[in-house]
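The structure under discussion appears below in the form of structure tokens.
Only one protein chain is missing from this complex, and each of the others stays in its spot.
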Amino acid sequence: MSKYKTALFIGRFQPFHYGHLFAIKYALEYSDFLYIGLGSSNRSHERRNPFTAAERILMIKSALEKENIDQKKWMIIPIPDVKAHYLWTKVVRMLVPKFEVVFSNDPLTLTLFSEESFPVIEVPLTERDKFIATEIRNRILEGQPWEHLVPEPVIKIIKEINGEERIKKLGK
Amino acid sequence: MSKYKTALFIGRFQPFHYGHLFAIKYALEYSDFLYIGLGSSNRSHERRNPFTAAERILMIKSALEKENIDQKKWMIIPIPDVKAHYLWTKVVRMLVPKFEVVFSNDPLTLTLFSEESFPVIEVPLTERDKFIATEIRNRILEGQPWEHLVPEPVIKIIKEINGEERIKKLGK
Amino acid sequence: MSKYKTALFIGRFQPFHYGHLFAIKYALEYSDFLYIGLGSSNRSHERRNPFTAAERILMIKSALEKENIDQKKWMIIPIPDVKAHYLWTKVVRMLVPKFEVVFSNDPLTLTLFSEESFPVIEVPLTERDKFIATEIRNRILEGQPWEHLVPEPVIKIIKEINGEERIKKLGK
Amino acid sequence: MSKYKTALFIGRFQPFHYGHLFAIKYALEYSDFLYIGLGSSNRSHERRNPFTAAERILMIKSALEKENIDQKKWMIIPIPDVKAHYLWTKVVRMLVPKFEVVFSNDPLTLTLFSEESFPVIEVPLTERDKFIATEIRNRILEGQPWEHLVPEPVIKIIKEINGEERIKKLGK
Amino acid sequence: MSKYKTALFIGRFQPFHYGHLFAIKYALEYSDFLYIGLGSSNRSHERRNPFTAAERILMIKSALEKENIDQKKWMIIPIPDVKAHYLWTKVVRMLVPKFEVVFSNDPLTLTLFSEESFPVIEVPLTERDKFIATEIRNRILEGQPWEHLVPEPVIKIIKEINGEERIKKLGK
Partner (left out) sequence: MSKYKTALFIGRFQPFHYGHLFAIKYALEYSDFLYIGLGSSNRSHERRNPFTAAERILMIKSALEKENIDQKKWMIIPIPDVKAHYLWTKVVRMLVPKFEVVFSNDPLTLTLFSEESFPVIEVPLTERDKFIATEIRNRILEGQPWEHLVPEPVIKIIKEINGEERIKKLGK
């Protein structure tokens, strides 16, 4: 049984991994339609944000298609950073059509929506899953295996764009 | 027969009207998948840009659903303005996954992609259709009928958000 | 009898004139404490915004002191423009402590707060008073008398900073 | 005996504490009127800048009123950050009416005004007082007592806005 | 006889024309070394600013070389626009090494430096020469001859980059 008509899940997807996939499936259990807010959409080619929004959109799209998640039930919306954090919730509302609840694991997002008394749900991830994106980037940087942590289409995209090389170069 | 795997159609959709619908159908005839770039995504509540990106996304989504255009074949991507126009094509590439051709009727978009020798296609609109968004905004401002110029779901959205009142207030 | 504990009056004060003085007195009748939001605080040396925030703050301060309006009852807060108008109300809240109502004659301010169902009060100015700032700038530009339209301390400040010359030079 | 007609004291007030109160009293001994420049007015909800300008303005206002410091002698002016530090002194002058001296303990502010040969006075704080804001934020983060380091009205404001919770959440 | 060691000439050079050439020669009569500030360096592909900074730099460089003006005596420095005009002189100083006088025909530049009591010299152009850039852009737009108004290397550059076509397209 769905609780919400429309929900929003916010992440940075640097890169998209199994934790994100779990979170999106989790959010879709509680909502008829899910907006997937792609945070820091203006950032790329830096340690914490190696991939462009275009690359990350492709990762999400490919992974969700691979999982046969109905395309009528979600939509990706890139959201740029805002220096003045207080404006962040308003930037989100400017770009994302009406949503009734926010799913996230980002402390800033959770704090800001909570302070406006807006319903937020922290996705019940294990500690490890919370920091998995950082671990993937570190593993790539150090030349360790990382492929088991992301859906197959994401591996393919990262290989095609020479993403490992990019992360290693920027990590110098 | 489809010519392109992926294409991009860029518009501002202030508001979404029958000219846009025609253009999207036209572009989909020539492409397997269409990215719909929503320009000036950071602008709203001004004469030329009365509606927020969130409102315009809903207009496009509702109108395309009403027309039963397969949701597997298109994706909306909001794109903010950039003051330095020369950077515009790069901003587009930062946000939109690989596309092979750009459909548009915006002179600036057509000029900038052409100068990079990138394939562009001007949608074959009548003169009237080119300026229909301006006409709709003017008609609303002056209290004349405008509803026949946009798909039905768009009328509904504009009414719900009191869009006519907004345009009249800002027009003072 | 005061209706509100705290209120906000927003204007651009280019320059501060008798219409503003009336509006502030009017707002103070309905509030115990008045925040005076100085809009477009980052603009100056252009036709519509000849004076800096610093200069306009001095105009307001001097004029209110001259009128013996109790300094415990008001505070000036400069507020910069924001390109994305939808963010404007949030920028205001970021800078101005809690207020219960907004007084203004700016259509954009009134529209944006109204759309959030926030109480707004349009100051009951005559048509002439609404456009008095534009008239003052035009009169200065054309070398006609303007001094009768602003409080005396404002005349003094404009003279001291050679404001007339500035407006004439920029008007070329 | 007052030395300066108008002075400027610049701080970030994250949060306002007894060191700031001392500095403001110190500056008022040497000036007839004191502009209180509230730096980083566009920042909040981050480790070094947890509080919005609106919240900090209220802290300063409440604390100075509690101390019965004459409201005719000071005015708060929020000043946003500027990425190009070299422009900082000019941003200050754009927003703050004429001042004859700058009081501060911020190395950047002192350096930039000194390089323009503008009079600056470093407030004679003890080493401890210089870093007291950082200590307060750390104490709140770690759940240690901090209330003795700030004036009473500031405690009240931080409690009302759930400031401790905010700092703890963002500190994760 | 040279009056100044170092001087600054500011223009937008949209495009570089004989009026600019005269002004630079004039300024070089009064200075040992001339910084040529290229204003609005971040703008291009718009009516008033069709050419990029890169294109304009090439125009100036080619034209001055053609005239055998000693390369040891001048240097081009691109300067971006700043929305807050009051900051403009400081932006200039951030980018241009020490100069003793400013040559310009731009009212804003002349006003802002004058207000700081900095020496400015208005280049003694005829009324026609002052508006020659606008005229050139209009002539290109309307397909009238314009080549006689700019130095030969500038004609060549505009032709090579299809500048006429760009201006016509953007003028639609």
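Structural remarks
Letters A, B, C, D and E name the chains as they come in the text, with residue numbers starting at 1 for each one.
Throughout what follows, a contact is a pair of C-beta atoms (placed from the backbone, for glycine too) under 8 Å apart; a residue touches a chain by one contact, two chains touch by 3 or more.
As the structure is a prediction and not an experimental result, all values here were calculated from the model.
The chain not displayed here makes contact, within the full complex, with A, B, D, E.
The chain not shown here is touched by just one of B:K25, B:R47, B:K90 or B:K159, and that residue is B:K90. Note that of D:A7, D:I24, D:A63 or D:L112, the residue touching the chain absent from this view is D:L112.
For the options A:K25, A:H45 or A:R128, the residue in contact with the chain missing from this view is A:H45. Residue-wise, the contact with the chain that is not shown comes from E:V96, picked out of E:L21, E:V96 or E:L110.
Along subunit D, the points of touch with the absent chain fall at residues 83-86, 88, 107-108, 110-112, 115. By the touch criterion stated above, the residues of subunit E touching the omitted chain are 41-42, 44, 52-55, 57-58, 61, 71-72, 75-78, 80, 93-98. Although one chain is hidden here, its contacts on subunit A can still be listed: residues 42-46, 52, 81, 162, 166, 169-170, 172.
By our rule, only the chains that are shown with their structure count from here on.
The two sequence copies subunit D and subunit E touch through a face in which the numbers common to both exceed half of the numbers used overall.
Rounded to whole angstrom units, the spacing between the C-alpha centres of subunit A and subunit C is 43.
Averaged Cα coordinates give subunit A a centre that lies 37 Å from the centre of subunit D.
Each of the following residues of subunit D touches two or more other chains: 42, 44, 52, 93-94. Arrangement of the chains shown, judged by which pairs touch: an irregular graph that fits none of the line, ring, star or complete shapes. In this structure, the chains touch in the following pairs: A-B, A-C, A-D, B-C, B-E, C-D, C-E, D-E.
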